[in-house]
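For this depiction, one protein chain was excluded, whereas all remaining protein chains were kept in their positions.
Then we have chain A:
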Amino acid sequence: MDSVAQRLSAVGAGAALELRGVTRLFGALAALTDVTITVRPGERRAVLGSNGAGKTTLFNCITGDFPPTSGTIRFFGEDVTHFPPYERIRRGLRRTYQISALFPGLTVQDNVYLACRGVSRGRFSFLRPGQNDALMHAADNLVQAVHLSAVRDQRVAELAHGQQRQLEIALALAGAPRFVLFDEPAAGLSPTERAELVEILTSLPAHIGYIIIEHDMDVALRVVESVTMMHNGRIFKEGVPEEIQSDPEVQELYLGGGHE
């Protein structure tokens, strides 16, 4: 019995993220049906699909925001299906939200500092960070990396939409991420900001894989090596960007905008 368990975990050991038969019901509505996905470490993948295809629900199942109704989720070989979100995050999983989920009452610096603190020790520390606090410097660097140094000490509530989207990404890159879920990071960004986003995504260290939900094909297909198409809560097609773009079924369902 031990050897079976060992073999099973060995199967998942090669994958960064492995979903098997993941189903999520909301009452009678199946938001996800029998979704099976395997993503290699460092792989960058887009999840495409029309509204209601189950893309964000997929993210919520992976992070544990909503646990799946059935199925298993493995993260770097470890079965995390029943882990609370924070346990998954501490293992290197990260996510951004479609609608910015920030801390409006705190400054940009404090937002990023919290993200750095969340994945390290001392979350309950009653001692203020000192002058040479490593996490404070890590937060500084991250603020700089997403071009927000100029507004570092402003409250997040005062930021422009584009800046909030950039901060959203910074929070997901704190600590040592191993795999990131980006939920429509380009939503509401200007063309210039989109270019910056593409730059940030393509310059991520190679060992950090991600899944990106993105409606903007210009962004999505430039930053990924594989694509998963979803429709009505099911995986509909998988392949490299060129295949997906030229697939007639996909074009009818999604790219051509053929809604029912």
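Miscellaneous remarks
Going forward, a residue touches a chain if its C-beta (ideal position, glycine included) is under 8 Å from a C-beta of that chain, and two chains touch if they have at least 3 such contacts; residues count from 1.
Rule of thumb we're sticking to: contacts and distances are computed from a predicted model.
Only one of "Sarcosine oxidase subunit alpha", "Glutamyl-tRNA(Gln) amidotransferase subunit A", "Branched-chain amino acid ABC transporter permease" or "Deoxyribose-phosphate aldolase" fits the UniProt record of the hidden chain, and that name is "Branched-chain amino acid ABC transporter permease". When the omitted chain is restored, the residue from A:His137, A:His161 or A:His207 that touches it is A:His137.
If you put the hidden chain back, the residue from A:Ala16, A:Val39, A:Leu58 or A:Val146 that touches it is A:Val146. Among A:Ile89, A:Val108, A:Leu221 or A:Val250, only A:Ile89 touches the chain left out of the display.
Seen from chain A, the chain kept out of the figure touches residues 63, 65, 84-86, 89-90, 94-95, 97, 101-106, 110-111, 113-115, 117-119, 122-133, 136-138, 140-142, 144-147, 149-150, 152-154, 158, 171, 173-175, 199-200, 203-205.
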